[in-house]
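One chain of protein is taken out of this complex; the other chains stay put.
Labels A and B are assigned to the chains in the order they are written; within every chain, residues are numbered from 1.
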Amino acid sequence: MSDFLTHYAFLIVPIVKIAILVFIVLTVDAYLTWLERKVIAHIQSRWGPHRVGPHGLLQPLADGVKFIFKEDPLPASVDKAAYFIAPFITLMLALTSLAVIPFGPQHFTVFGYETHVGIADVNISLLVLFAITALGVYGVALAGWASNNKYSLLGGLRSSAQMISYELALTLSVVGVLLIAGDFSLRNIVDQQQNGNLGLLGWNIVGFSKDGIGFTQIIGFICFFIAAIAETNRVPFDLPEAESELVAGFHTEYASMKFAMFFIAEYTSMITVSCLATILFFGGWLSPFPASWTFTDYLPSLLLIPFGLWVIFDGIRYETIFGRIVLPGVGAVLTALGAALIVFPPFNDAIQGLFWFLAKVFTFLFVYIWMRGTLPRFRYDQLMSFGWKFLLPVSIANVVLTSAVILWRMH
Amino acid sequence: MVPTTYYLLLSAVLFGLGIVAFVFKRNIITIFMAIELMLNAVNLAFVAFSSAFGKSDGEVFVLFVIVVAAAEAAVGLGIIILTARNRRSLNVERVDLLKL
Partner (left out) sequence: MTASLFIFFVLAALAVLGAVSLILQRHPIHSALSLIVVMVALAGLYLLMGAEFVAAVQIIVYGGAIMVLFVFVIMLLNAGEEERTNFSKLATYAGIPLAVATAGLIAAAIVRSSSGTLSTAGASGALTSTRTLSMLLFKDFVYPFELTSFLILVAILGAIVLAQREN
């Protein structure tokens, strides 16, 4: 049995990793919708979902059940091939782009097969991500067209034109990072931001990296983040799918399960873009503290234990009985996890990279949600002129500036 | 590794299918897509030889072919849009007189 596993490990290990990753990403998607509704609600001085489970935590489950049981109508005069393919393409591309992202620094060996934290370690991973982003336009365009509906078609065409325009700025804003790193592989880009004892200062956003060749990429980061928000069709760039504008834009004619596919694809691409932003500009899984400050290794447990205790304390006084059982249980698990991290140092070492990566990704997701609650949306012509007349020239200027600084420093 | 002959045969088959589509289809946009298919077949032959000889010159040619195909697609589709507006049809069999 273990012989079979060793022989076919190159096939079985990636499949297991894919299963784990898809499960985790779908759960994170679901709870991201909960987080979004809660945060936007609190920004707007109301409560958000708080009835379905303790603090509304079972709301995503209720939404999932609704999506499964709702009728999935097929309008009569749609183009059946394109109607079925469009949500499928969008979801497939969004989930595939997670395959090339490295989540942590460890290399570990299982059944004699050396592997790493991440599914595929290709040396053109950044180009693969751009290729997938480029193909993502089709899902939107086909969805708009297949619905045989003027408003969907307009919404789909506007949305795909927006995605194509901002894709240029997205690709160019990353070229500065590529010039500094000299490599397309995301894992190598993170490794080059690791500068011994510099910690935070070695990240590309500050740029004291790589034998003095680095240059701060803050312009590149701002261009990248704005372009990424436009790529994922989020506020303030979400005119094509806004509810008060073109009914619901390109996904008007889509109901339960197909709409759920678009929905999941949007949140998954949000997660991918946040992961990209942390890897390219914020040092991925690197800690902001210098490597010699080993006492900062206890930061995860320092955060988990008080949070767990607070959840227990809050749960004991909760209004429903269900909450009074579940919340202290969850809190106890979190506290035990925090304590286990202190007691078992090897476990703590393994979790460091992943902890910092997840912390940064969640910070970006929070900024995404914060912007949705705060900003009004662009009008379509303002959006297009902003992309072509401001963002693209600024990205090109960033490339020219970075290459000039690198050339000057190399002499 | 895969022998170069296989790639060349595939390139010839795709080129032939492009010619068939070019001759037999009547929608001007589909004819244009057949041209793109032929260009892709040629690209495949270029990359196959570049990989067989170990030099990158073939790949540079492929980049140029892709760029020229992009420029041609832009201008060609502009012409198609104008023709479609004037003749109100995308069927090439209707565009057989100089008179509108």
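Assume a contact is a pair of C-beta atoms (placed from the backbone, for glycine too) under 8 Å apart; a residue touches a chain by one contact, two chains touch by 3 or more.
Not measured: the values here are computed from a predicted model.
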Quiz item: So which of A:123, A:294 or A:385 would be touching the chain we can't see?
Solution: A:123
Exercise. Touching the absent chain in the whole complex: find that residue among A:21, A:41 or A:135.
Key: A:135
Quiz prompt | Hidden partner interface residues of chain B, rising order | solution = 1-10, 12-14, 16-18, 20-21, 24-27, 29-30, 32-34, 36-37, 40, 43-44, 47-54, 56-57, 59-60, 62-64, 66-75, 77-82, 84, 90-91, 93
Exercise. With the missing chain put back, which residues of chain A would touch it? List them for me.
Key: 79, 81-82, 85, 123-124, 127-128, 130-131, 133-135, 137-138, 141-142, 145, 153, 157, 160-161, 164, 167, 171, 184
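In this text, only the chains that are shown with their structure count from here on.
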Self-check item: Gap in Å, rounded to a whole number, between the CA centres of chain B and chain A
Solution: 37
